[in-house]
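One protein chain is absent from this view; the other protein chains keep their places.
We just call them A and B in the order they show up, numbering each chain from 1.
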Amino acid sequence: MAVEPKIRLDHVSKVYPGTDTPAVSELTLDIDPGEILVLVGPSGCGKSTTLRLINRMIEPTGGRIYLDGDDVTDVNPDQLRRRIGYVIQQIGLFPHQTIAENVATVPKMLKWEKKKISARVDELLDMVGLDPRVYGGRYPKELSGGQAQRVGVARALGADPSIMLMDEPFGAIDPITRESLQNEFLRLQDELRKTIVFVTHDIDEAIKMGDRIAILGKQSVVHQADTPERILAYPVDDFVRSFIGAGTAMKGLAFERVGDLDLAPFDGPNGNGESGAEPTGTITADATLYEALEEMLRTADGKTIVLDDSGEPAGVVELSHLSDALRTAQDEARRHYDELEAAS
Amino acid sequence: MSESVAPVITKRRADQDDAAKAAVVSVTSTTRLWRRFSLLLAPVLIVALALVLWFYYQSLGVGTTAQIQVSSALDWDTKLRPQLTQHLTIAFWSTLLVIAIAVPLGVLLTRSGVRKIGPAVLTVANSGQALPAYGLLIIFLALLGQGARTVIVALVVYAILPVLRNTMVGLDSVDRSTLEAGRGMGMTRLQTLLRIELPLAVPVIVAGIRTAMIINIGMATLAFLIGGGGLGITINSGLKLNQDPVLLVGAIMVALVALTFDWLGALAERFLHPRGL
């Protein structure tokens, strides 16, 4: 690990006054610059508490928190929070302020120049796909849920913080809008490269959004923290296995693309005759294995034709390709964990 | 006089903002705490005030060592007791009449045919708060002549507003879907009124009646101005004679009466609350 972690939680604990069992117990976690780390776990596991410990919305009762190597456990929390974007499920836009005023909140507190603030507001609204001339002067009550959450993200990005904390940001939004917000956000993140800690209870959202996922159990104990591929290929214990639930193998198929496989040759319309019925379905090379499986099932052929960029058949993907790919991923993950164990 | 105004606004604003629901829960729990606290605080205060009054009255030496002016103004059998009776009689009849008029009127004004004029009535009812009780009393004196009857008529006119307003607001705030459900089960309009709307509106209506009762007890203090009697006489004697003891005994007695009946009203409000609300 050559890079210094952007955020380091070092044995961080939270015990609420009047209780014996900690809400968060001795949590140690490193978050690398530019990655999206998803905290996922059943409700009540303390994942939101963990997130709120990072910007000290909740004061930790033990352990240290480091940002960029600096211990921020005791700095002024208000100053700290102005450096960290924070997005919550209920959004919490200020209903008495216009969208532009909402987005300008943190820059204003940091006493930016007026011109710089208004330029920044326009830039941010553009970035989240809202025309500043149309929406800047509106009030939050005039927005749809999806638009409000875009503004929430823009507001959190106000002073260009390098860290974003997001607590189930898309949780209250209808599934279709959520999907498009997730995609847009990932596209945005490709440009911005923020360090993001993202809380969700939805494993599918975690798989989609996370560069890495930390699966938390009671008292925020980390059961497994790894890339979605490895977690799906190799859940370390029963807790993780039951949490990621049924269809784990199939979910794993979504991480590989057909074009990366060693395809069987395509022998023309009747050429593959001897190995069974000829495939009728087609997919493109950038389709995932999951999409390939779906096409095989749809056509009931057990295989499907892969088309290249010009639309010409480039090869055939068969069911065995998929199971091989899964096995390879599992082997890779097992080897990785064996090495880890051997090292420790 | 304004008991119901804020809760109504509260409700409307809360509906606007789903995210505020959690906050609304805390509002109601505060209100409940406050109510419970008032319910406990009032009797303590009443007893303490009564004791203060008792010892103060004893220390004055009414009928023995006190000045003749003080003694005659504060004599229990010829002054204070009859005044207290008059005071309560006035407040009782005016409150009863207010209920008899305002509740049916409120029901009438919330029926679908005349519902449109409801908001206008409420606006008038709200601005009626600026109506000076004193002026109203004297106007009725000029119209109807002296006496307790005139006082009662004036009080009814004055105190009708809160009961009317609360009846209308209480009936209006019954959830439409509850009414739909009732109608859907085949209830007639009268049945939905008697079995759903009115029972659900009772707490708000009782709150209005309590307000009216307190207004009536307060205004009965002014009854002396038009020959209607009441404890106002003693306060006024204290003012006229420049005798603070007389003034204080009168004022504390009035306060005691008001606090006691307000407390009884609070108890009624609490126990007439339908379960589950």
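Rule of thumb we're sticking to: a contact is a pair of C-beta atoms (placed from the backbone, for glycine too) under 8 Å apart; a residue touches a chain by one contact, two chains touch by 3 or more.
Note that contacts and distances are computed from a predicted model.
The listed options are "ABC transporter permease", "Fumarate reductase subunit C", "Co-chaperone protein HscB homolog" or "Anti-sigma regulatory factor", and the UniProt record of the chain not shown names that protein "ABC transporter permease". The residue touching the chain not shown here, chosen from B:L53, B:I101, B:M187 or B:A255, is B:A255.
Considering the full assembly, B:L225 is the residue among B:L225, B:L241 or B:L272 that touches the omitted chain.
For the chain left out of this panel, the touching residue among B:L60, B:L136 or B:M168 is B:L136.
Chain B meets the missing chain through residues 1-2, 5-6, 9-10, 12-14, 16-17, 19-20, 22-24, 26-27, 30, 33-34, 36-38, 41-42, 45, 126-127, 129-136, 138-139, 141-142, 214, 217-222, 225, 232, 235-236, 238-239, 244, 247-248, 250-252, 254-255, 258-259, 262.
Residues 55, 57, 77-83, 86, 88, 90-98, 105-106, 109, 139-141, 152, 155-156, 158, 165 of chain A touch the missing chain (whole complex, contact as defined above).
We adopt the following convention: only the chains that are shown with their structure count from here on.
Distance between chain centres (mean CA atoms), chain A to chain B: 60 Å.
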